[in-house]
Structure formats: C-alpha cells, structure tokens
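Removed from the display is one protein chain of the complex; every other protein chain stays in position.
Moving on to chain A:
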Amino acid sequence: MEPMDIVGKTKEDASLPKATMTKIIKEMLPPDVRVARDAQDLLIECCVEFINLISSESNEVCSKEEKKTIAPEHVLKALEVLGFGEYMEDVYAAYEQHRLETMDSLKGAKWSNVAEMTEEEALAEQQRMFAEARARMNGGVTTPKQTDPEATVAKQLEPEPSMNS
C-alpha cells in the first residue's frame, strides 16, 4: 500500500500545475493578450476532463486488445475514436522523438550503436520507425509520407554546424 492511499484521496485531488499551464497558454497567444483568472481555471479543468476522457477510452481500447497495460498505441487509438485523429501525427512524432532522446542517453550495453549515430542516421532511424508505425496503424499499407513534423525536424537538424559525431 502506497503512502498516498492512506490519505483518502478523492477524485478531485489531481489537477495540473497552474503556473505551468498559464505559461503554456500564454505562449499560444499574442504577447499583449491577457487571460482572466477564471478563464485560466476553466482551461485547466477542461484539460483534466480531456485526460479523463482519453484515459477512459484508452482503458477500453486496452481491454479490447486483452492487454494489461495501457500503451501509447492504445492512447493513439483512443484519440482517433473520440474524434481527435488530427492530433495523432504530432503526438506520435513527439513520442518517437522522446524515444530517440532516451535511447541516445543510454550509452552502455546494447544501445551503444544508437548512441554513436550521427544526427543523419538518427533521423533516418526515426523515419524508419515512423514508416513502421504507420504500417501498423494502417494495417500494413505503408505510404512514404513527407509531412510537416518530419520536414520541420529535418530543417531543425540542418543548421547545426557545431555538431560532430
């Protein structure tokens, strides 16, 4: 039993940190725009509700696949089912990016090859994983798509003259 369980948590307990949320919201708006305090609170509530919604659906997707752990694929499917399919591309790109970062920092053992990749190789690896994932998502139909997130990634990587392998 975790210490937290003893403290009689209600479902109202967990919310998102207001300071972080405020910064994120402000970054999305022009600099001179102000956000009323109750508007900020409502946005936070909406975000929590969003997490609840996607969580419940992810749970369902996971159950239907007879798995015991909610995995990123279940979340992606949930987003699609609930009408947030347009998020899937960016969400998956961010997930793969994080995986790349995680692999890169594991310099020992079986990840040593990955850690020595140049950024070009890492990008190629990323694109390969994208293609594989799309194949999984599309049921085996792979289309080599050049979408904005990948193009932007390529652009971001190019102008870094100081990088050397």
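Just so we're on the same page, a residue touches a chain if its C-beta (ideal position, glycine included) is under 8 Å from a C-beta of that chain, and two chains touch if they have at least 3 such contacts; residues count from 1.
Note that contacts and distances are computed from a predicted model.
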One chain is missing here; what is its name in UniProt, given the choices "Histidine-containing phosphotransfer protein", "Nuclear transcription factor Y subunit C-4 like", "Geranylgeranyl transferase type-2 subunit alpha" or "V-type proton ATPase subunit G"? "Nuclear transcription factor Y subunit C-4 like"
Quick one: which of A:43, A:81 or A:129 touches the chain that's been left out? A:43
Which chain A residues touch the hidden chain? 9, 11, 13-17, 20-21, 23-25, 27-29, 32-36, 38-39, 42-43, 45-56, 58-59, 62-63, 67-72, 74-76, 79, 83-84, 87, 90-91, 93-95, 97-101, 104-105, 115-116, 119, 149, 152-153, 155-157, 160, 162-165
